[in-house]
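What follows is a set of notes on a single structure, which appears directly below.
With one protein chain removed, the remaining protein chains of the complex are shown where they sit.
Letters A, B and C mark the chains in the order given here, with residues in each chain numbered from 1 onward.
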Amino acid sequence: MEWDVFLAPYSQAVDELKIKLRGYRDFYEIALKNSPIEFVTGRVKPVPSILEKARRRGIPLDQLNTQMQDLAGIRVMCQFVDDIMKVVEMIRNRTDLNVVEEKDYIKEKKKSGYRSYHVVVQYPVQTITGEKKILAEIQVRTLAMNFWATIEHSLNYKYKGNIPTDVKVRLLRAAEAAFRLDEEMSQIREEILIAQQHFSQKNADEE
Amino acid sequence: MEWDVFLAPYSQAVDELKIKLRGYRDFYEIALKNSPIEFVTGRVKPVPSILEKARRRGIPLDQLNTQMQDLAGIRVMCQFVDDIMKVVEMIRNRTDLNVVEEKDYIKEKKKSGYRSYHVVVQYPVQTITGEKKILAEIQVRTLAMNFWATIEHSLNYKYKGNIPTDVKVRLLRAAEAAFRLDEEMSQIREEILIAQQHFSQKNADEE
Amino acid sequence: MEWDVFLAPYSQAVDELKIKLRGYRDFYEIALKNSPIEFVTGRVKPVPSILEKARRRGIPLDQLNTQMQDLAGIRVMCQFVDDIMKVVEMIRNRTDLNVVEEKDYIKEKKKSGYRSYHVVVQYPVQTITGEKKILAEIQVRTLAMNFWATIEHSLNYKYKGNIPTDVKVRLLRAAEAAFRLDEEMSQIREEILIAQQHFSQKNADEE
Partner (left out) sequence: MEWDVFLAPYSQAVDELKIKLRGYRDFYEIALKNSPIEFVTGRVKPVPSILEKARRRGIPLDQLNTQMQDLAGIRVMCQFVDDIMKVVEMIRNRTDLNVVEEKDYIKEKKKSGYRSYHVVVQYPVQTITGEKKILAEIQVRTLAMNFWATIEHSLNYKYKGNIPTDVKVRLLRAAEAAFRLDEEMSQIREEILIAQQHFSQKNADEE
């Protein structure tokens, strides 16, 4: 299998989607001085990870394009939990892609403690032989969710998927600490919004 | 006029088109080990230049979006003259934009000596209030054409559009030198293509 | 005051220090497959913030270069609290800069809840008129410390330095949640290190 040829459109899709989602941040900052998006990253799944996942899930290599949804992966990080659905809504409204699946691991977090909102999209790439529609997975999460997920990922890598029970317990406690941090932040946010309304009201009264 | 708000979608279009046209280069290099595209640059027209051009051409500021086609500008540089039409053909074939006008300043160069192929496209940008179609100008040229155009541009800037006659004469001679360089390069290229065919033929004969 | 001329060497220092500190991450990842540095950002202080701080602290504008240490600012983010001193140690050992001051806001956090380790360095920049030594501040912190500091910064900006008491209380609780997250992470880390030692020991025994 010529991996660089096969993965080229996925790499192109990652580059384009990064630029497009970062664009939202700029539009928001210019129009409203703040943005639901903090930063955006992206990557093409490395070949060893593709092979490992294909083996684990029994996906034939000639069906990767339809059976493996995260060959092209994008991550959108938000400051507040409430921003996540705003970002998802913007993705749904785009006319340059189709949403084919959504998974809400925030309402129903995974057993490991993992939280994130996943949107799988079908995205058209213009190759030198014409348009090609490919699948990409966009993960939307808070900074705290992302922080935890990064640690879990490197532990999974270190232990090859078999994290010892005591480390798993620790990870769950860290997931709770990350969750509490998000909760505190949400409450600060409400406080701010209420304060802003008072402030605007007061200014309006005084005019 | 709130320039940053007005120009935000143009800036986004420039970022996206740069990534998309650079993508061709990568596709070509992965598939064929060489590419008709050498490099791609882009810019949003600076506000003072917009105002100056609007004044000169009598364009009302509320008609900029339809009357000024190069608010978003992209440049594609090629090694060889023959690569230019290949790039234009690829732009015409894209399904994510519409070509609305083409100007061939290579067949009919400007009196100043300027050579380039211009393609004006209508390109959809996803803003936070929905899709917005904007105009963008893509200039396709060789490295030598670009080199000359850069010098002419900085002279025009220095002399505020009134380049003295003796400098103009020099510029025309430099344009000829750039043209001759492109001619020499084209002939090298044919030489190479012929050489490659001999080479392939010879290998085929020997098998 | 010609700000762009005055700030040019600071901007250059930020660009160079970012590349240099990111370099550590790459060296670590190539040699040891993991790095104490997660990511590095940098910025030159915006002119309005310089003016505001100069006014507040009574710094004459012609003494900015010696009296304001954070015109050039670099941030280094770490996954674990223990990584912070590793990074500080590496900065101390560099031969291309001098450490002139250190402030440990981790052992003694600020009343607001702020935690970070600050290193002020003197760094030589090569300008077009020769070498010029400038001051730069490097802040080293965990992702959780950074997350909290970002929120506090935007609240300070919104409330112009006068955050209301109830929001301050919330911020302190968020700071505690960030602190607990760091604590949980540190314990996971120890767990991992112990696990790794067992693992290495076991392998050594079996050989």
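Basically, a contact is a pair of C-beta atoms (placed from the backbone, for glycine too) under 8 Å apart; a residue touches a chain by one contact, two chains touch by 3 or more.
Fair warning: this is a prediction, and the values are worked out from it, not measured in the lab.
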For the chain not depicted, the shown chains it touches: B, C
Residues in subunit B touching the chain absent from view: 34, 79, 143-144, 147, 150-151, 154-155, 158, 164, 166-167, 170-171, 173-174, 177-178, 180-181, 183-185, 187-188, 191-192, 195-196
Touch residues of subunit C, complete complex, unshown partner: 4-5, 8, 11-12, 15-16, 19-20, 23-24, 26-28, 30-31, 90, 93-96, 124-128, 130-131
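We adopt the following convention: only the chains that are shown with their structure count from here on.
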CA centroid of subunit B to CA centroid of subunit C, Å: 42
Subunit A and subunit C, separation of their C-alpha mean positions in angstrom: 26
Inter-chain centre distance, subunit A versus subunit B - centres from mean C-alpha coordinates, in Å: 35
Overlap residues in subunit C, where contacts from two or more other chains coincide: none
